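Structure below; questions to follow.
Apart from one protein chain that is not included, each protein chain of the complex appears where it belongs.
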Amino acid sequence: MLEVRSVTAGYGAFTALWDVSLSVAAGEAVAVVGPNGAGKTTLLRVLSGLLPARAGHLSLDGISLTGRPAHEVVGHGIAHVPEGRRIFPALTVADNLRMGAYLPAARRRFAESLAGVYALFPVLAERRRQRAGSLSGGEQQMLAIGRALMSRPKLILLDEPSMGLAPVMVLRLFDLIRRVRGEGYTILVVEQNVRQVLKIVDRAYLLEVGRIKREGRAAELAEDEFVRKSYVGL
Amino acid sequence: MIDPIFLVEAAVNGVLLGGILALLALGLNLIFGVIDIVWIVYVDLVMVCMYAIYFAHVHGWPFWLAALGAVGLGALLGIAVHVLVISPILGSPPINQLLATGGLLFFIQSFATFLWTTDHRSVRFALPTFEVGGIFLPATRLIPFGISILAMLALYLFLTRTFAGTAIRAVAQDREAMALMGANPRRVYVTTSAVGGLMAGLAGALLVFQYSVHPFFGGQFGPLTFMICVLGGLGNMVGAFVASFIMSEIISIAGVLWSTEMGYVIAFVVFIVVMFIRPGGILARPE
Partner (left out) sequence: MTGIAAPDRRPAGPGTAPRALVAAAGAALLVLPLLLTGGLGQYALHVLIQIFVWAFIGQAWSLMGRFGLVSLGHGAFLGLGAYTDALLWNFFGLTPWLGAAAAVALTGVFAAVVAYPCSRFRVVGHYFALVTLAVGEVVRLLIIAERDWTGGSLGLTLRPARTDGLVALQFADKRVFYYGALALWAGGLWVWRRLDRSMARAAMEAIGEDETAAASVGIHVTRFKIGVTVLSATLTALGGVAYAQYITYVNPETLAGIGVSLRIVFAVVLGGMYALLGPTVGTALTIALSESLRIAFGLRFIGMAETIYGLLLVLFIIFLPAGIYGGLARLLARRPAAVAPAVQG
């Protein structure tokens, strides 16, 4: 479904990604893991259109998205849950979700989507009138994911969802991601928490200093010497 | 010592003035909150709309029609300013943006001088004055106040209850995140500029009740409006609302105790002092 070919991108004089290629098939859950500063967030920003690539191509279901701005990309079915959640703190939970359905197509099916999100994340339903900024980290993450779901995407990009969350929350979060995936969504998740994320995805890529160093099925990667050496906890 | 009845009257007048100042401040703040640029030229747009009403009136238009025209003109001016001047410099350093709107201020003020001379123009209203407990309340002050309150209420409902309004608030909080929702930033900016301009037009319609218009009208209310916005916290709507009344009360009461100019001086000094104590404004912007 998602094809990324030879993408190079960066900021100013600094290049963060070098000749990166990956793919995600429909219904798959894929992870991109790597240390801090590897370029994972840059990758997602290129995919969602927040950052233009300097070279390379990306396409979704055959439609080229190279160079398209963010607000167009989401219209083609890619929803990006940004690093740090980026929910609208002064808006209520309900309003945040409403903003997720900004696109006309999404707005038409708003009630249906909302019901689905509340079913998946009951705590959001409880707190629907609460100011989003007053939610806990884990709740905000759920809200961010729920907001992404409101646009009825084909592909969901998750940027470091476990960041800043307590270990208990992290487990619950990955369980939730698994459930979202179970609803039929295709997922590309970027994570530093290698151990946890490899448990819930089908395949994974290892990104280091802007280049793909390893790729393969999740189970294989979890056993891989290189990966195990670099990441404590495996 | 001054007769306390004058003080009470000044306080009441302060409230009535505050309503219109709040309208101005909210319009300016809306634009800043979303686009992150202070339109120094804002009150001059009000001035242009006031001239429009004056000339419409001279040509025999009924006032309500002229006012409607002014509101529409304001919206158009808002869009024009954004598309022609702001849009090209969105990425420029803030000072360039400030100066660009300042240059526009110069342009509009001078062009108005050229077109219409520095003569003061006013629209005469034959409206009654009410007396309540020794205080005189002219309808020319009550009506604009009432309408401004209604307008602000409408704005509040727009921003909180409608989709477009909520989107505007969302963009003000996180422009990039909103782009990820599918919102074309350009479209949101233009809409915001139109709404801001619309409010300027409405403010103009309300100001003609009490004030005569001349090319340097912006000099009278402009600096005050900016200060109110900054005092309330740039981008903070509630703060601007509160700050408007604080400033208008200071101006009104000090104006009665000393002179009109001193009223402004004291208000401005208060502003400066508060800036030192709370640079973010009395109700600094949430996050």
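General remarks:
A and B are the chain letters, set down in written order, and residue numbers restart from 1 in every chain.
Everything that follows uses one rule, which is that contacts are C-beta pairs under 8 Å (C-beta built on N, C-alpha and C of every residue); 3 or more make two chains touch, one makes a residue touch a chain.
This structure is a prediction, so every number in the text was calculated from the model and none was measured.
Annotation: of B:V34, B:A151 or B:L234, B:L234 touches the absent chain (contact as defined above). Among B:L23, B:A66, B:I79 or B:A100, only B:A100 touches the chain that is left out of the view.
Interface note for the absent chain: among B:G74, B:P144, B:P215 or B:G239, the touching residue is B:P215. For chain B, the residues in touch with the chain missing from this view are 38, 85, 88-89, 92-96, 98-100, 102-115, 117, 215, 219, 222-223, 226-227, 230, 234, 258-259, 261-262, 264-265, 268-269, 271-272, 275-277, 279.
Simple rule for what comes next: only the chains that are shown with their structure count from here on.
The distance from the centre of chain A to the centre of chain B, with each centre set as the mean of the Cα atoms, comes to 42 Å. By the touch criterion given at the top, residues 48-50, 69-71, 74-75, 79-80, 82, 86-91, 95, 98-100, 102-103, 106-107, 133, 147, 151 of chain A touch chain B in their complex. The touching residues of chain B, counted against chain A in their complex, run 163, 166-167, 169-170, 173-174, 176-185, 286-287.
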